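Worksheet: the structure to be examined is printed underneath.
Every protein chain of the complex appears in place save one, which is left out.
Residue numbering begins at 1 within each chain, and the chains themselves are lettered A and B in the order written.
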Amino acid sequence: MHKTAYPHRKAHQSFTPESALDQDLRRDKEDIRANQKPPDGIHRRDFIKRTGLALAGVTAASTLLPSIRRGMAAGANPTEITFASAKFFGKETIAEVVQAYNSSQDKVRVTYKELPPPSSSTEVHQALVQQLARRNGDPDVFTQDVIWIAEFAAAKWALPLDEYFKAGTMKEYFPGVVDACTWQGKLTALPWFVDSGMLYYRKDLLEGLGAKAPETWDQLIDSAKKLTSSDKAKFGFLWQAKQAEVLVCDLVSFIGSNDGSILKSDGKTVSIADDAAIEAVQLMHDFIKKYQISPEDVLSWDEEPSRRPFTAGQAAFLRNWSYVWKVAQNPAESEVVDKVGVVPLPHFPGKKSAACLGGYQYGVNASTKNREAAVEFVRWMSSPETQLRFATQLGLCPTRAAVLDQPQIAQEQPFMQQLKGVFIGAIPRPVTPKYPQVTLVLQSEISRALTTGDVKGALQTAKEKIQAIVKA
Amino acid sequence: MAIAKTLTREANLRPPEIRFRIWRPGPVLLLVPALAAIAAVSIYPVILGLWLSLRDTTLASPEDTFVGLANYQRILSDSQFWNAWAHTMEFTTASTLLETLIGLVIALILTERFLGRGIVRAAMLVPWAIPTVVTSKMFGWLFDGQNGVVNYLLRSFGLIQHHVNWYGSPDTALWTIVIADVWKTTPFMALLLLAGLQTIPHSLSEAALIDGAGPWQRFWCVRLPLLAPTLLIAAMFRALDAFRIFDLVYVLTGGGPADSTEVLSTMTYKNLFSALQFGYGSALSTVMFVTEILIALGFGIFLLQKFKEIGQ
Partner (left out) sequence: MSATPIYQQKPAQGLTFPPFNRVVIYACALFIACWSVGPFLWQMATSLQLDKQLVSGSPTLLPNPLTLDHFINIFVAKSFHRYLLNSVIVAGTTTFLCLLFGAIAAFALARLDIRGRFGILGFVLAVSMFPQIAMRYCQKLCMRSGRILLK
């Protein structure tokens, strides 16, 4: 029986005599361990006790606090709903408009959730999809780009609004917009504002030529060539061909101006490889390579890079959205103040002008728990007074024909009234719930067609891929 | 000191079987915060990604069926995938090679003592300090076809006749991105290689000088072999990061004219977040993951060989 000289060894361990040095080291270690004082005078156990109590207190408070707040709020009764919208601003912000609604009545209180601005439309789309896919009623009201209406309707995230807004009410809006807000016969969005592409041109340069604003593409090519060859303008016609959503907008305008289409109205027949479309895309390619009135840089330009040379006075024609007007009249940013005119885009001979429809519309969450309050709010936001406010304060063009004719708009935004014809003739991009996939295919193939010149091949590939997507 | 000695002795006094049979609680506890953080942020998402890749989940529709390896078959036959894969490999190779070479040259210059070395070292780090998104926009403006300063300078020096459409043309767009990435990340390589160079004892180069070696021989035969492990590790990290390049490409060209700058990350992003195809997108990310592991293994084996050589 070994004595406790070696208490740390178990019985079965082999016995090797511990040297004197080791014995000393071991005893030193044991002494130090026995005498170790915790630093700073706080014993470890006390510290743990105090922290534990603090944590417990905080947890209790955080669980009780919301119920206390709810109890206090229960005294007032307004229905609380949330409104998520992409960020717009002008002289006012959307938050201020929502605030005005909250102060004008006390049955509904709206909390405004701001999403990224529409220039980051992919991020807005993601944020909306992730919230809506949870189907928990949040947000109650949201705003959706025109191209997402079919997708949200087919996924049953947007509430059909036919029982709240009858046909009579809907007649007050532009028919094109109402069409865009309908999916399979059901109204799933309420119109908010529209935007569409249009042709900006230099009034002074065309007067010098003795020509008027072009109505057909041939006239535009003619004027542009004359201006570039006489060095009056550096570029003829600027548009956007970057491999991004804006390319599809331009594509729709060009194809529509030849009475063609990408997807027929049944949503299943793909018509992008038809002759009308081939001719239109060939024209797009020829602008750059054959007639050379558009620089090669348009292949990497979206809205802003194409706008800059125009407002710097270097281009004769520009296809862009309505925001360019304000920028062109601002002396700090533009060299062509008062020299710019606007007309609908040109068309092929014998056909009609086509502009690509854009703009955000309201939607009500299908899983919302406060249906009446949400509809009330949307009705107010879409009312003539609010649309007038959006037009004058944020520059968003109204979707009600009557509002567009009001004298206030003539005063503050005369440009909008000029565009009535443009907006009425706007056509939508392909209406299908699979639009996000379709647009990626279109961007890729059209960009290929424009860079390589193989228009027929690229459009045929596009047709096959889109057919595979919409049939699935 | 005494305690440390005692602890080690104590560990060595225990029979070998006990030392490795029990995981002592102390050291494992030290690992727990790091592993817990990784588990929370990475493990479950990775497993979820792998699981999703075997289904055809899309967010927009309620369908969600198990499809086995159908997503992977679709990847193998998708020409867009191979296009993106080719661009990613081109980009990774070009960018890693250029950055290693240029980084090496910069590190060699910065080991020499000259007036203003500190300022140059600080200036060298500026590109790395700028966020990638800002770098993309900055290079977008520098290489602008019409108003970019690069075109202006090249024309002033008579090197080109007309403005070059840098990122609007499928031929030059990928190179614009390579240049932007080289500018941004060379400081990282230069820094690592500089640190590596400074661990090489000066006496070795002096001994070589005494033996009559010229500067190139001193570099090639003395310093470079000793720098090799650092060089390979830095190159490996850089290659793995370059393979995953996303924000530079997405912000500058969005996939580029005619898909000429489409890389695997942007393609995965578009499938996951624009087209909302979570099944296919997750399969794409899994393929990326596997390729990266293969690249890392390749480098790792090469490194182990180098270590063995140096050890001998």
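One rule holds in what follows: contacts are C-beta pairs under 8 Å (C-beta built on N, C-alpha and C of every residue); 3 or more make two chains touch, one makes a residue touch a chain.
As the structure is a prediction and not an experimental result, all values here were calculated from the model.
Asker: Looking at A:107, A:134 or A:290, which residue reaches the missing chain?
Answerer: Result: among the candidates, A:134 touches the missing chain.
Asker: With the missing chain put back, one of B:72, B:175, B:289 or B:302 would touch it. Which one?
Answerer: Here the residue in touch with the unshown chain is B:289.
Asker: Just the residue numbers, please: which parts of chain A touch the chain that's not shown?
Answerer: Looking at chain A, the ones touching the missing chain are residues 130, 134, 308-309, 311-312, 314, 332-335.
Asker: Tell me, which residues in chain B touch the chain that this view leaves out?
Answerer: Answer for chain B: residues 11, 19-20, 23-24, 26-28, 30-31, 33-35, 37-38, 40-46, 48-49, 52, 105-106, 109-114, 116-117, 119-120, 123-127, 130, 138-139, 141-142, 146-147, 149, 152, 183, 187, 202, 205-206, 209-210, 215, 218, 240, 244, 246, 264-265, 268-269, 272-273, 278, 281-282, 284-285, 288-289, 292-293, 296 touch the chain left out.
The rule is short, and it goes like this: only the chains that are shown with their structure count from here on.
Asker: How many Å are there between the centre of chain A and the centre of chain B, using C-alpha atoms for each centre?
Answerer: Chain A and chain B have C-alpha centres separated by 32 Å.
Asker: Quick check on the complex: what are the chain A residues that touch chain B?
Answerer: 13-14, 22, 25-26, 28-29, 32, 122, 125-126, 129-130, 133, 151, 154-155, 242-244, 295-301, 305, 308-309, 433-434, 436-437, 439-440, 443-444, 447-448, 450-452
Asker: Which residues of chain B touch chain A once you look at their complex with the stated criterion?
Answerer: Contacts found on chain B: 2-3, 5-6, 9, 15, 59-62, 80, 144-147, 165, 167-170, 173, 253-260, 270, 273-277.
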